[in-house]
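Excluded from the complex is one protein chain; the other protein chains are retained at their positions.
We just call them A and B in the order they show up, numbering each chain from 1.
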Amino acid sequence: MLDLLNNFQLNSLMFLIPSLFMFCCGVYGFLTRRNMIAMLISLELMLNSVDMNFVVFNRFLCPGEMEGMFFTLFAIAIAAAETAVAIAIIINAYRIAKDIDVKDLTKMKF
Amino acid sequence: MEATLPLLILVLPLLMFLFLGLFGKYLSHKWSGIIGTLGMGVTMVIAYYTAYTYFFSGDFVDAAGNRLQYVVFDQQWLSLWGDLSINLGFLLDPISALMLVVVTTISFMVHLYSNGYMRDHHGVYETGFQRFYAFLSLFSFSMLGLVVATNIFQMYIFWELVGASSYLLIGFYYTKPSAVSASKKAFIVTRFADLGFLIGILVLSYCTETFNFMSMTSSSVGEGLYHVDVTSAEGVKTMIESRAGQMFLGGSIMTWALVLIFMGGMGKSAMMPLHIWLPDAMEGPTPVSALIHAATMVVAGVYLVARLFPLFMVNELAGGAALDIVTVVGALTAAYAAIVACTQVDIKRVLAFSTISQIAFMMVSLGVSRGDVGENLGYMASMFHLFTHAMFKALLFLGAGALIHAVSSNDYTAMHGLRKHMPITHITFLIGCLAIAGIIPFSGFFSKDEILASCFGNSMVAYVWMSLVAGLTAFYMFRLYYLIFWWKEHKVHEGHHAPKDQPWTMTLPLIILGVVAIFCGLVPFSEMVTWNGHPHHAHINWTVASVSLAVSIVAIGIATLMYRKENSLPAKMRSLFPRLWQGAHHRFYFDELYMFITHKIIFNSICKPIAWFDRHIIDGTMDAFAAITNKASYAIRGLQSGNAQSYVWVYLLGALVLGGGTVAIIFLFF
Partner (left out) sequence: MESLLSIMIYVVVALSIMIFSVLAVTTRKILRSATFLLFALFGTAAVYFMLGYQFLGGVQIAVYAGGIVVLFVFSILLTSHPGDNSSKLESKKKALGLIGAIAMFVVCAWSLISRCSLIKTLPDLGEAELPTMSQIGNDLLSSGSNGYLLPFEAISVLLLACIIGGIVVARKK
């Protein structure tokens, strides 16, 4: 046991698997949730896990470079923008339909 | 000579066109007319000064007294590849200086005249008055650019520009269907002829390896100065050494090139069988007819042949038939148009056919102009007649315009007996008729005499033929004159005014042109304009002159007999040659022939199958695509459920298949 602890070293998979788990939670939520805000929350989870992947790859595979970090930085900014617009749309939809259930918002078909 | 001043001759009308075209609607009618007229007046003065300097300053004459060609400037405009480039320039030589004078004079008179003509009886301006002046300026610019062209390509560019502005002006009353179809007809017929012109240009420049007139026909004798000299000209040498011997369908390459170029000239100058557009072009306003379809644009064909005349000469000496073709076409057209003119009712049509006939005179004169006869008298005579004809024909047209404006009809049947009501118009019109009939001392006498003399020197057939046509000319002009001004006048209806002379803007050009038409025959032309610049002293050939004078007087006598007063002689004459009269009245069915060829043959056998192919095969293919897309999208529209989560499902499945598949392949095979 102590040996195991002594030989323990952080490797990239230890971060990538939780991140992947988070991503799949996001997928699950996006597929099953009906409330549009809840869907948006799932979307944020997915986005966040991808951000994390960038950082992890940057740190483990190309240490000393900063591309992954900057990419995450910009992704966060874009996520903020995207959320703002999405919420504006949701609120508008709510105002029109008095509901934000995605099942009921099916106007945009053929 | 400074290049700026001649440049202004081109720039001013162009600026006028842009100014009146763009800002005309912000100007009052009156001021746009005044500005347009003043602009043209200034251009005219500059052109006079330029021509005066060219002819009389002595700078452009070599030691032997030959007049030289002078290139004022010649800028490269379009560089193709290698040595091949197209220039825009300004060439002063005897004929371009002459044309500068003619074009600007007539254009100014027409500008002035239109101030009065383009109004109704109450002095209200016609709609589009500014547009009219803008187009007139555009035409003047194009025509001036044509005459000063230094190379054949520049000439072609401006050639098309005059065609375009002629189209615009014929169709000036664009709400009138006949004007619209006349403008289309003029444009299409001349375009068709220009196809030949373009091919001719390409063949000729291929033979001579240049577009430039000076390199084709002249040798350089100093800074910007050239002497027309076919024996040492580069272009002629190149052509003769390399390619002139090649034959194609029975003619040498050079003959073909010149004949094709002449075809372009036939289109513009309304030679048979491409003349059909000119009588219809009379649908345009009368000042336009005077400017474009009598004095300037229609002589562009003559000018073109004159410009390339040294090449025609070389061709003639090499045994080519180009000049003979010019002669034959001209002679046939002259007779045809003169006969038709005897039977027309519309006075503008009579003048139109008279124009065709007179231009044909100039063509014949060029055609019979040979190196060994009278020092190329014909070339000089042709240019001389061009000059005098421009003056008296513009006078006749403007006079006709005044008559039409006064009685509001084009037919002589609506006129009769106007000599008392419109004395100024009457006198000036009579001067024009006497000039065109060739009565001494009016200008037409001198130029026509030179033409007949050169025919006489060349071939007896041509001489007799052209003398008879000259007699016909005198006959139909005086027939027109008597029908308009004599006969019993119509009664003036209650509440209508009797026709009277028009305002000064219209009568002043008539008086000026009348004076010019009397005296311009006295210009010593042979010392100023000859084909190679070598002056010679012409003298009136009194044998020829007295014969032609006699013919004219006899013809006028016959006309007087028949038309001085209403009598039964014309009807008798008509019943004597019913077929001939009918044929002439219908212009020998040329229009019908063209209609038959285009409608029955070309439209039916070529266009209809093409149209069918277009509609059913090409459009059908496209329609089929559209129909298939439509059907398919209708069938699969259910996929677009509007439910966002179902889209995500599809996306996820696709991603899984792709990602899983890729991973599996890598895992299994690598």
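Note that a contact is a pair of C-beta atoms (placed from the backbone, for glycine too) under 8 Å apart; a residue touches a chain by one contact, two chains touch by 3 or more.
Remember, predicted model here, so these are calculated numbers, not experimental data.
Considering all chains of the complex, which shown ones does the missing chain contact?
A, B
Identify the residues of chain A touching the omitted chain, counting contacts across the whole complex.
On the side of chain A, residues 5-29, 31-35, 37-38, 40-42, 44-45, 48-49, 51-52, 55-57, 59-61, 63-64, 66, 69-70, 72-74, 76-85, 87-92, 94-95, 100 touch the unshown chain.
Which chain B residues touch the hidden chain?
Residues in contact with the chain left out: 649, 652, 655-656, 659-660, 662-663, 666-667.
As a convention for this text, only the chains that are shown with their structure count from here on.
Using CA atom averages as chain centres, what separation in Å is found between chain A and chain B?
78
Which residues of chain B touch chain A in the complex?
Within the complex, chain B contacts chain A at residues 637-638, 640-645, 648-649, 652.
With touch defined as at the start, can you tell me which chain A residues reach chain B in the complex?
27, 30-31, 39, 102-103, 105-110
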